[in-house]
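These notes are about the structure you will find just below.
One chain of protein is taken out of this complex; the other chains stay put.
Entry: chain A
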Amino acid sequence: MVAPAALRVVRCGGSKLHGARAVFSADARYLLCTSGDFVKMYSVGTEETVCMLQGHADLVTGIQLNPQNHLQLYSSSLDGTIKLWDFTDGILIKTFIVGYKLLALYALANCEDSVFAVIPKSGERDSFQLVSVKLTKTAGQEMEAKELSVILDGVDESPKHTAFGREGEYVASVKEVNLQVYFFKRKQMNRFSLSATNTKGGNNRFTCVACHPKEDCIATGHGDGKIRLWRNFCHNKEYTFSTLHWHHDIVMDLAFSVEGTSLLSGGIESVLVQWHNGSDCKKDFLPRLGSAIEYISVSSDGTSYCTSHTDNSRDVKTGLVVDPRTKALVLNGEPGHLQFYCLQSDKQLYSLDIVQQEYIHQAGLNQLDLVKVAFSAQGKWLATVEEREETDLELQLKLWVFDEETQSFKLNTRINMPHEDHITAMCFRDRDEFEDDSPMLVTAGKDCLFKAWVIVEDTDPEAQQSVSWSCDFVGSYHNYQATNCCFSEDGSLLAVSFEETITVWDSVTWDLKCTFCHPPGKIRNICFGRLTCSKYLIGATDHGFLCCWNLLSCALEWSAQLNVLVLQPDPLSEHIAAVSWLSKDSSLFVFKPNKPRPICIQRNLCKEKIQFAAFVPRDIPETIVSEKYLWLRRSQLYFLTNTQELMTFSTKSPEERLTPSSKQLAVEESLPMTPFSLLLGKHRQQSQEDVDLGKVVIHNHHNQDSPAVKELLHTPAHVLPSASFLCPIFINSLLTSKESKSAEEIADEVEMESEEAEDDSDEERDIIEMEQDDLRPMDFLGETTCRLSKSQEKELRKIRKMDYSWISSF
């Protein structure tokens, strides 16, 4: 549609989700999380990403619902701005420029025009202060918010170290072993401090703080796993605290339930503990949450709790691998698990437990870690390598077969210590026709060997499986460490790099065919060319050269000076992507092996080093006009930076990318959520029948109409659709409907003539009613309807009508 189609780098996932506590929307249907520079909104019901708020130029450090309007969200960022969003529509309403790095954000219900933020103290390093930021209420998109007043000095930068108490009466802040409480009304400051270590050698350092929503009670978490509940802290002397102790290591976060009857705590044991009534004896556990809990948040209706974990900041060691079956990206997930990440929906499809050992957090305890993953071409076989570094290395190679019945992978073979040292590379023979009868796996290790593994028939009649894997061939070259391995496209040749040398082997006879090298650099990456370029072998050295050898002539075809970090061939085309690192930023070069000239160069990709890249085949080849970007037609390139941000390329404009999610939101909105609304749907049907029978007509209508008008008046003006659109709804809501028509007739008519005013009002009323049950103002509908074209609108309505009749049948 849009002609210029400049290639843009788009972040599509990854990055820390735990920059700040997640926030539930007021109705607890959406969860807002910070994700790098963005704020992501997830649907609690479906776990889908609903929309993404982008606009900050640096890490988002805090998000808070606007206490005055629960459909708005404040977000603060290191770029020194506070932004006010309408998160349901993903619209940026206002930007307040503060001018300082904002490290945490707090909003209070009783402070209408100001929010609180933690900013660095000017002139001092590592010293932070809590300030209140006055947000002026003038019109305009961008405005300065320079009216700051310091509330507390010497606070900690972490958002967990400061909390506001009941009705904003006081603020509690902890740092090291000191707790300070400031009472706003009395302007009184109380300080309490603990000794750095207690008698039993525990670490008394404060790690987090939370305030009771209804009572004067402060909960603090400590480095030794204790939770202290402070009371009576308005007296400097007669303060008192009680201690809850279950966690054995740092308490990472604390949260009170809405009414304050229970306290949630999470530590690095990855167990969520719920303490009832501040008692040591009554507690509930939610164990095995995967990894350390970073933040806990509670929805305002008390039905859901959210724990943010540190696990998505884990090192991705396996690299990015694409599952040929689901086209999902496969990488490290929870400790010892593989996650299958769906790129389209930015969602984890499922998690495969590879290590099959319970993850125990303990300082100094090395866990088995997943380091290598490989799929066979059709995704039938999965090979994983896990290792644990204790005094001596513990290695395990596992081969998993895809079970069609359970639709998941089943462990087939487990090989202990496949190599004596770390496995550096692993690949399957990608020959499709051999997939069923003779798949082959090659592993290269630092013990100077590479090994080929093949399937053998199991002769043992008691064995559960008929086939298992065993070693077929062990190769080495001059006692050099094997660093990479790679099969040619037809599977006949295997290239294994040994430090400076690439060796090419015949995969059937295991003869060493030829060797290549480009001294003095050691080989960093190798890959074979594909399709028309299958006679080429590409290698990158750590000396800053990219070389292409012709396998037929066994000669160097061309070489280019390029410090290549990642070399990734596209499985569906001849294209090879190379990501280089030049002192400060990464650049992408896409080329075909037969020509030394790159097809596409994309400089300044990002400021971080790129660790891994992967081509993900597209379901439908995209229509790309520009010849320059033709390589993106059949598959899409994703890459992961060392800050765990997943990026990709897009030729589309940002608006285009956003539309699907908005659509989705609108559909979701009309879905009934609870059994309660189902019940009410029934009730509505009954009342409609009453209308048919001509009973209590007027009464009924007043009941239904008044909320519609009310909603109209209460919805913020900026989210309302145009007046011309609203007018007929409003007018129609005042009219009495025709009593002679039966419900069925109405439904028929709706389907036939969707433009009819009668139907319009009817439908509107239904939705408004439903919204009223949930006690939330409704505004999505207007907005989306406004943006959609007439035909789309019609379609949507049809969907809604269908939905409605389906509910009524209950």
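Rule of thumb we're sticking to: a contact is a pair of C-beta atoms (placed from the backbone, for glycine too) under 8 Å apart; a residue touches a chain by one contact, two chains touch by 3 or more; residues count from 1.
Criterion: contacts and distances are computed from a predicted model.
Among the names given as "Cytochrome c oxidase assembly factor 3", "UTP4 small subunit processome component", "Protein phosphatase 1 regulatory subunit 19" or "Proteasome subunit beta", UniProt records the absent chain under the name "UTP4 small subunit processome component". Within the full complex, the residue among A:Asp27, A:Glu48, A:Asp153 or A:Asp216 touching the omitted chain is A:Asp216. Among A:Trp85, A:Phe164 or A:Phe241, only A:Phe241 touches the chain that is left out of the view. Between the chain not shown and the residues A:Gln68, A:Asn232 or A:Ser408, the one that touches is A:Asn232. For chain A, the residues touching the absent chain in the complete assembly are 166, 169, 183, 214-216, 229, 231-232, 234, 237-243, 248, 277-282.
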